[in-house]
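In what follows, a single structure is set out as structure tokens and then discussed.
Note that one protein chain is taken out, while the other chains of the complex remain in position.
The block that comes next holds subunit A.
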């Protein structure tokens, strides 16, 4: 997920200049962000570290309230020395930082630090002027936009989801959204905004693009801007620029990961190849034409990203189910095959129930959790699926960003619509054949009474673990069983009291995100964190076998927590077969395996005759 192919521009010779803080008081907020920009032009590790602690402190005070303590696994649990250890830790990471920057966190593929190359000393001023100018324009445009709704009649979305789009972008309420996400083209054309209409935001996005290209003109890449309240993260992917403005206190890497999900969701609808082709052909193409009607899918994705930890963990949450039942359902899917079928996926209650893959596909590569997330979001975001059987081209960006699969989607239990079958084929003509597979699956499931058994399956309560003080946990094993390349999964109980309200759920997730950011910090990764927050105590632990986040009641002692985790791990081991899909079954749908894998992986012809260009 966090594979980031951006070139690191700051590798050597990063120049830094003090931004002209005092130069332009009229654009005060922007000047502030610029001064913060300045803070992130790291000339050397010392300055870098200053910055990272500066970033940590507010997060800590926000999350933990009064006291926050943390330490390495091997540190002795003496609370009165925690502060000392904290500094030791800092010093330690300080020294190792330079050498280890990239190697310590392979998953993140390189340093994530902001780097901006401002050679000219008047550059800051230029940007400030630009931003101030845009602000004026934006206000004018906001008014104009409202007075002439006919202006956008051509590209109007259907009225059902106009609400977010119609938000007044000059209002305070708009500014106060926790997380904004913008997508724009390299020409500065707005493509998507989470809140407010893209038209009204076109000048804001223009400024974002100005920032990006200004830094680019110095052979560099803008990665982030920090202000007291907000973190602005930039991600450039091909001809698209994605920007996140967040006050959620998440780490830059996490936010960038989320932007990457947004990018992949767009790719899943259009493919990378056709997007590049479109923009090669016409630099200022309005991509909203092609994304019209899909805003809801992106909105849904961003809501899921905020509320579902599977995106954070880059793992799939599967429905706990007796392994015998899961196996029998998998066998049903395994038998209902047709040529060119590559994946059969069954989803119940928005969780993965089972997945069967074509043999050669599983040998070549595996289905990435992110692709599954995108599929789940697509299904969840569109109520239209409930009407009938769907046949749609879809791209799995991590599997192959340039080709389409053809997805057959149908609910097996109308009108409740909780059990959804997803069959992916490489043949776009295969609808009738694939629909026939569904018929077979349906029949077999009726015969075995599977649907009512699935209906009984549900997520479990943390009380089943039988460890007092344990309130919640997330456990992600690496490669279960050993050396068996398969879908990354995680397990987690229901969020129960005191985390039953939406706000409390979000608070716990924020705590988890904070723990995750500390564990996966690029500058100072940790193996174990014991974090005493105001209303709970958290313990996160990562080993070569698993990644674990636990939440305890606030009165738990360190020793108690360690024993609890031992018990928890034992319980998970015992329940493994129920909690995870252990051995994903396979089938073979083509007599000639080499052929199938080729057609699955490079269905280039589809993207060349997809007709976008004729419609330009």
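We take it that a contact is a pair of C-beta atoms (placed from the backbone, for glycine too) under 8 Å apart; a residue touches a chain by one contact, two chains touch by 3 or more; residues count from 1.
The definition used in the following text is that contacts and distances are computed from a predicted model.
K.L.:
Quick one: find the hidden chain's UniProt protein name among "Cysteine desulfurase, mitochondrial", "RAB17, member RAS oncogene family", "SUMO-activating enzyme subunit 2 isoform X1" or "ubiquitinyl hydrolase 1".
P.N.:
So the chain that does not appear here would be "RAB17, member RAS oncogene family", according to UniProt.
K.L.:
In the whole complex, not just what's shown, which of A:255, A:390, A:462 or A:533 touches the removed chain?
P.N.:
Counting the whole complex, the residue in contact with the absent chain is A:390.
K.L.:
Just one of A:435, A:506 or A:528 touches the chain that is missing; which is it?
P.N.:
Residue touching the chain left out of view: A:435.
K.L.:
Given the contact definition stated above, which residue among A:378, A:538 or A:581 touches the chain not shown here?
P.N.:
Of these options, the touching residue for the absent chain is A:378.
K.L.:
Considering the entire assembly, which residues of subunit A contact the chain that has been omitted?
P.N.:
153-154, 156-158, 160-161, 269-270, 289-294, 296, 378, 381-385, 387-394, 407, 409, 428-429, 431-432, 435, 606, 609-612, 615
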